[in-house]
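All protein chains but one are shown in place.
Read from first to last, the chains carry the letters A, B, C and D; within each, the first residue is number 1.
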Amino acid sequence: MTVGKVVGTVVATRKDEKLVGSKLLIVQDTELDGTLLSRYTVAVDAVGAGVGELVLTAAGSSARQTDVTKNKPIDAVIMAIVDSIEVHGEIQFQK
Amino acid sequence: MTVGKVVGTVVATRKDEKLVGSKLLIVQDTELDGTLLSRYTVAVDAVGAGVGELVLTAAGSSARQTDVTKNKPIDAVIMAIVDSIEVHGEIQFQK
Amino acid sequence: MTVGKVVGTVVATRKDEKLVGSKLLIVQDTELDGTLLSRYTVAVDAVGAGVGELVLTAAGSSARQTDVTKNKPIDAVIMAIVDSIEVHGEIQFQK
Amino acid sequence: MTVGKVVGTVVATRKDEKLVGSKLLIVQDTELDGTLLSRYTVAVDAVGAGVGELVLTAAGSSARQTDVTKNKPIDAVIMAIVDSIEVHGEIQFQK
Partner (left out) sequence: MTVGKVVGTVVATRKDEKLVGSKLLIVQDTELDGTLLSRYTVAVDAVGAGVGELVLTAAGSSARQTDVTKNKPIDAVIMAIVDSIEVHGEIQFQK
């Protein structure tokens, strides 16, 4: 999974019918301490994430293993909201 | 999913029989404000997208989860046309 | 899908038994006008492509969605031969 | 599979319900001798790996082929703990 921060939203009226009701969020990759990197992806939210939160994103077919993404043309899902990240015994990020 | 702009079309007469009727579009990656990047992919259109439109593309097995791409040798599908993109409360792109 | 040019062949006598009869071609990535790039992949041919032709390649599980690649340990398939590519109304490539 | 070192942990209270009980570890890519590289991923542990151990990580749908990851929205799993790595007859890493 990838660590990233929710930074925005995408509105798309015309889309595959299976996507109706899916919330499309922009997730920007981050370092483990939450520092923003230049890469981003558009992911469907499965956990009620909001802008500003650090999240984990799963990609590929694994993105379709939640109740809200099953069998949909979606290749990235937010499946967890990060509370804290610890590396070598030190807290890198704390919500 | 990836944000990109439809910039062109591919014509291919000789192709796997499952691809007959599939519209092959060239999608160039963009920044969130629509600025073109140098990467592109060829994707099948599932939503009636046209040249010049900003779209979302799903890749891998997820690309086969629409009615028009099911069970086909296709690894990228346009599954949404972007109306607007908002980042940190500011509109980055508006159709 | 990726645009590339067939530039060569791989011969492999010792291989998984499911691969017997599969033609292994070397596909070099190209720009949309056919200019060769430095990346290449080895793909199974599903459409009778020959050296020198511009083709589309599908990767991952999508590569197994043709009759000749079904259920085989193959992660790239040539599923179309490109006739022409048009970008912003201009022909970039014509066979 | 990718060789990496377990360097930390992620705590996430709010997550897809299928993830309850899954241990989320931060795996940093390494050279074959265990030298740390700058890339990392978050993976679910399927083998009882601990911080400091060199491990193998499988990505994509293959990450869902263990008992603890089956049908879950998980795209990376630690499926082996490395004892030793030998390259050209020389030991590069020994636990």
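Keep this in mind: a contact is a pair of C-beta atoms (placed from the backbone, for glycine too) under 8 Å apart; a residue touches a chain by one contact, two chains touch by 3 or more.
Everything numeric in this text was worked out from a predicted model, so none of it was measured.
> Identify the residues of subunit D touching the omitted chain, counting contacts across the whole complex.
1-3, 32, 46-48, 56, 58-66, 69, 77, 79-89, 92
> If the missing chain were put back, which residues of subunit C would it touch?
7-16, 18-19, 24, 26, 40-43, 51, 60-61, 63-64, 71-76
Everything that follows uses one rule, which is that only the chains that are shown with their structure count from here on.
> I'd like the Å distance between the centres of subunit C and subunit D, where a centre is the mean of that chain's Cα atoms.
33
> Based only on mean CA positions, could you tell me how far subunit A sits from subunit B in angstrom?
So the centroids are 20 Å from each other.
> Touching two or more other chains, which residues of subunit B qualify?
60-61, 63-64
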